[in-house]
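The structure appears right after this line, and notes come after that.
One protein chain omitted, others in place.
Our next item is subunit A:
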Amino acid sequence: MDVEEYIASGILELYVAGALPPEENLEVQHYAIQYPKIRKEIEAIERAILELTEAASPKMPQDGFAKVKAEINDVIPFTPQTTSSKATPWRSYLGWAASVLLAIGLFWMYTENSKLKSEIELTNQEKQSLEDVLSNTQEEITLKENLLQQLRDKNVTVIALGGQTVSPSSYAKAYWNKEENKVIIDGQGLPEPPDGFTYQVWSLKLDPLTPTSIGLLDDFASQDTKLFTLENANDSEAFGITLEPEGGSETPTLEQLYTLGAVGS
């Protein structure tokens, strides 16, 4: 680039006037950094304009700046740092640091709060399940008391049913309330029936031997107490329990007679 020619073009005068379009302005700016001669010429042109404008001035009053200062202090109340500019970063960093700390603190409190909330939730659930257990237990107690009541009834006859050939170690008991026509079978001494089979309880007349089904011990495995209440309106002389295919049989399979006991007088 021919610096002399560039200077002679008059573009620098227009640059100082601020009359150039942006792209030409940028170009001059660029060359001013690159060529010291151009920068010096710009400064010389500026001096001429400074001279010219100063000559046109009606001369500012001596206290001119005091008035400006009074006004800018009104306009900008938050400018206490007229001191060294080096103090500024420290203060602004402090502000940022404080807000970062605050943000971290808020986040921490938020997570702590969430944690506590879920802990409370958990505790409530535990409490609920304990209450459920308690009420189940109470229900069970009531149930068992009822049962005990029934077994102790003065009208109840207890019949021990002893193990038979197919399962000598088995035993069972029948609590027969003749007034209410109810038999409670305690099957605790019976083994769990194999899949597809169920125990069937028979009321027996002995002479001649006449068995009458009074019911099945259904869901034997899942019955915790192994106590089963059945209807019995018969004038029974003995009770027997046989293993039968699921659903029960019309007549007892005597080879699968587990327990048997006669009603005492």
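In the analysis below, a contact is a pair of C-beta atoms (placed from the backbone, for glycine too) under 8 Å apart; a residue touches a chain by one contact, two chains touch by 3 or more; residues count from 1.
Basically, contacts and distances are computed from a predicted model.
Per its UniProt entry, the chain excluded from the display bears the name "Sigma-70 family RNA polymerase sigma factor", taken from "Cell division protein FtsX", "(2Fe-2S)-binding protein", "Sigma-70 family RNA polymerase sigma factor" or "2-oxoacid:ferredoxin oxidoreductase subunit beta".
Touching the missing chain, out of A:4, A:51 or A:153, is residue A:51.
Summary of contacts with the chain left out: across A:1, A:60 or A:221, the touching residue is A:60.
Those residues of subunit A that touch the chain absent from the view are 8-21, 25, 29, 42, 44-61, 64-65, 67-69, 71-72, 75-76, 79, 81-82, 85, 88.
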